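My questions will all concern the structure given below.
Up next is chain A:
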Amino acid sequence: MQLSFNRRITLVWSLLCILTITSWLLASARGHREFSPSTGVTIGILVAVVVKSRLIIQQFMEVRAAPNWLRHVTDGWLALLVASILALYLW
Partner candidate 1 sequence: MWLFVLGDLFIFLAYFVIFMIYRRWDPTLFLGSERHLDLAIGAINTLVLLTSSCLVALGVGAARRAQLQRAARFVQGAIACGALFLALKAFEWVRLAHDGYTFTHNNFFMFFFALTGVHAFHILMGFIVLAVVRRELRTDHFREHVVVAGAVYWHMVDLIWVVLFALLYVMR
Partner candidate 2 sequence: MTAAPDRTGKRDLWICWWTAPVFYLLFGLIFVLLTRVMPPPRPSMSTAQIGAFFAEHRTTIQIGFALLIVVIAGSAVLSGLVAYQMKRMSVQPVFAYGYIATLAVGAVPGCLLCAISFLTATFRPDRDPHQIAMLYDVALLSFVGSLGCFAAQYLILAIAILLDKNKIFPTWFAYVSIWQIVTELLAAPVFIFKHGPFAWNGAIAFYEGTLLFGVYISCFIPLLRKAIQQQPSERLPA
């Protein structure tokens, strides 16, 4: 499916918004347990962060069309980020 540039950008934006609202709901819809620790919620929002970040990097920043080294470095950054956060959260 070949999307026009504008269509693609707008679609990405919609996805980003949906993921944001999902994180918002995930974090807030637990009633009186809203602020008790939850690995499930945290992993959920981290997944959202990975998807959102990669969308911004690849689509908005156009890294999808960039030289290999840039793709690797940005993916590496994201991997390092989420790995560190997850590691520090879980241990």
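The criterion applied here is as follows: contacts are C-beta pairs under 8 Å (C-beta built on N, C-alpha and C of every residue); 3 or more make two chains touch, one makes a residue touch a chain; residues count from 1.
On the choice of candidates, all candidates are chains of the complex that A comes from, given by their letters.
Everything quoted here is computed from the prediction, not taken from an experiment.
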Worksheet item: Given that every candidate in 1 or 2 is part of this complex, which one actually touches chain A?
Response: 1
Worksheet item: Which chain A residues qualify as touching candidate 1 in the complex?
Response: 5-6, 9-10, 12-13, 16-17, 20-21, 23-24, 26-28, 34-38, 41-42, 45-46, 48-49, 52-53, 56-57, 59-62, 70, 73-74, 77, 80-81, 84-85, 88-89, 91
